[in-house]
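If you scroll down you'll find the structure; I have some questions about it.
All protein chains of the complex are present and in place, except for one that has been dropped.
Letters A and B mark the chains in the order given here, with residues in each chain numbered from 1 onward.
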Amino acid sequence: MDVSEMKNTVREFILAEFLPGESSANLKDDTPLRTSGVLDSMATLKLVSFVEDKFGIEVEAHEAGVENFDRISDIAALIASKKGA
Amino acid sequence: MATNTSTLPAWLTRWGQDARTSFLTLAVLAALPLLSPLLPDAGPAGALRFAVEEGRGRNPLWWIDLRQANTGYYESLMSDSSDPSVKSNALLSRAWALPESPHFYKFHPYRIYTGEPNIKAAVTGEGPVSTNSLGLFDVEHTLAHPAGVRRVAVFGDSLTRGWGVELPSVYPRLIEQDLNRKQATGGGEPFEFINFSESAYLATQLLDVALASAPAYKPDVYMLVLSELAVSPKWSGHIATLVRERRDLKYPFLKQVAGEAGVTPQDSPDEANRKLAPYRLRVLRTVVEQIKAQADHDHAGFLIVLISAAEDSHLVRLRFGDTLAMLKDTGVPVVDLLDTFDKVKDIESVRSHWYDAHPNALGHKMLAENFVRKARSEPDAWRVLAGQP
Partner (left out) sequence: MSGSVIEAATTSKLMANTTNKPPVSAPRPGGFLTLAGQLVLLAAVMELFRVGQDRGPDMSIPYLCYTAFGLFAVHYWLPMRWKEPFWVAASLAAAFVWLDWRVASGLVVAAAGFFAVIRSPLGYWWKTGLIATAFAGVTYLTLHPVGTRNLFQAVLGITPPQALWVMFGSIFMCRMIVYLHDLKHMKGQPPLLGFLAYFFLLPNYIFPLMPVVDYNTMRLGYQRRDIHEVAQKGIHWMARGVMQLIFYRIAFHLRDAVLAEGVHSAGSLVYYMLLTFLLYTRVSGQFHLTIGMLHLFGYDLPETNRKYMLSSSFTDYWRRVNIYWKDFMVKVVYFPVFFRLRKSGQLRAKIVGTLAVFLVTWALHSYQFFWLRGSVLLHPVDTAFWCLFGILVTANIWWEHRREMMGKRAPRPRWWKTALSTVGTMSVIITLWTLWEAPSFAAFFDLLAWWN
């Protein structure tokens, strides 16, 4: 799975789980999610669980912060780095 | 990427709407204080006017702090004693320093502080300050009672002391002048008002002034002036301070009250005031009775005056509610000046500063006129004051 597919997978999950009715075109790769309040800490944990299950990686506590889970591009980068892609 | 169909430049459309909303909001906010004086007092427009005036600091919070104890986590955290140590002192001392204020209070074992003699300072944190050779915030008076003069000893706090105004403008002085003008034509005794008032003196401090300092002047009238300090949650601050600093409470009834209330030197000021709160009326009543006893002993009259700062008169009356009834019950004539500023539309016009509810010269003039009008129209009060029916 390339980075673009990772982004789309994450995007679909966020839209389905947290932003029902929102257009996928509006959820861009650099849309801030944590810092804008779209996702709170509980939502982040759900997202972490999804990412771990879907991509077979393990996220540590310090990796679940804004530097990795604020934007789709950052999430995809973390997944890619963990998978060594 | 969608085509920008707007006629506005692309960089403006994104945040331009926010800017427009912000401009409008700020413009309305800025216009409100300018337009609110035109609004009526009643109805929804009146409520808006009230909100705008209150929002501008109509009732400055430092004055209100006298009434509300700083309880609660954030109010305690952000109250004055923490802020000034960080910003106000540093900033005030740097940018717009007040001139060096002479030290115009000296220590007193019971009253905590009393005026330093012979102070003449035009600009201080308390406005112009002037004390006589005996430390009173007043002109010189002889200890010996001049013949043919009716002496009135006045005991009050900063409102009566004349915080923020020059000595000639303080209302006891104006009352004296007004009465003497009328006495001169009417052939009565001239008056001499001796002002024993001190800033922030509470009823228990005024008691000591009346019993320990005033008799030496052999006054014909003892005039106790009570302000909101007598009815605020911090009315007992003097007692709390004496206990905390392990000083002698001097008067047996105070020792009894402090004992009953369970006030200890370890109590914080707020905790001590809370413990003493149920004793306010009892203490005030005892103060009145003891001054009355002193006046009777000296064959002098005793008068109580109620006075308010330049602020919301409705609130002032609410605060005095139960106190009025108690005072009437003592049989001492009461001259109620709480309505002095009722009809003032712009309360700041009678304040020494917009943030300071002490009356300015105009405010003192209104107090003096109100006092003379009411004293003359109330037979009991006039009889005490003038010594004649």
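Following the convention adopted for this analysis, a residue touches a chain if its C-beta (ideal position, glycine included) is under 8 Å from a C-beta of that chain, and two chains touch if they have at least 3 such contacts.
What you see is a predicted model; the values in this text were computed from it and never measured.
> Touching the absent chain in the whole complex: find that residue among B:R56, B:R181 or B:K328.
B:R56
> With the missing chain put back, one of B:A45, B:L77 or B:A293 would touch it. Which one?
Among B:A45, B:L77 or B:A293, only B:L77 touches the chain that is not shown.
> In the whole complex, not just what's shown, which of B:E116, B:E166 or B:D270 touches the removed chain?
Touches the omitted chain: B:D270.
> Need a quick check: the contact residues on chain B for the chain that isn't drawn.
Where chain B meets the chain not shown: residues 1-6, 9-19, 21-23, 25-27, 29-30, 32-34, 51, 54-62, 64-65, 67-69, 71-78, 80-83, 85-96, 270-271, 274, 312, 314-315, 318-319, 321, 353-356.
> Of the residues in chain A, which ones touch the absent chain?
19-20, 22-23, 25-28, 30-32, 34-38, 40-42, 45, 59-62, 64-67, 70
One rule holds for everything that comes next: only the chains that are shown with their structure count from here on.
> Round to the nearest whole Å and give the separation of the Cα centres of chain A and chain B.
So the centroids are 62 Å from each other.
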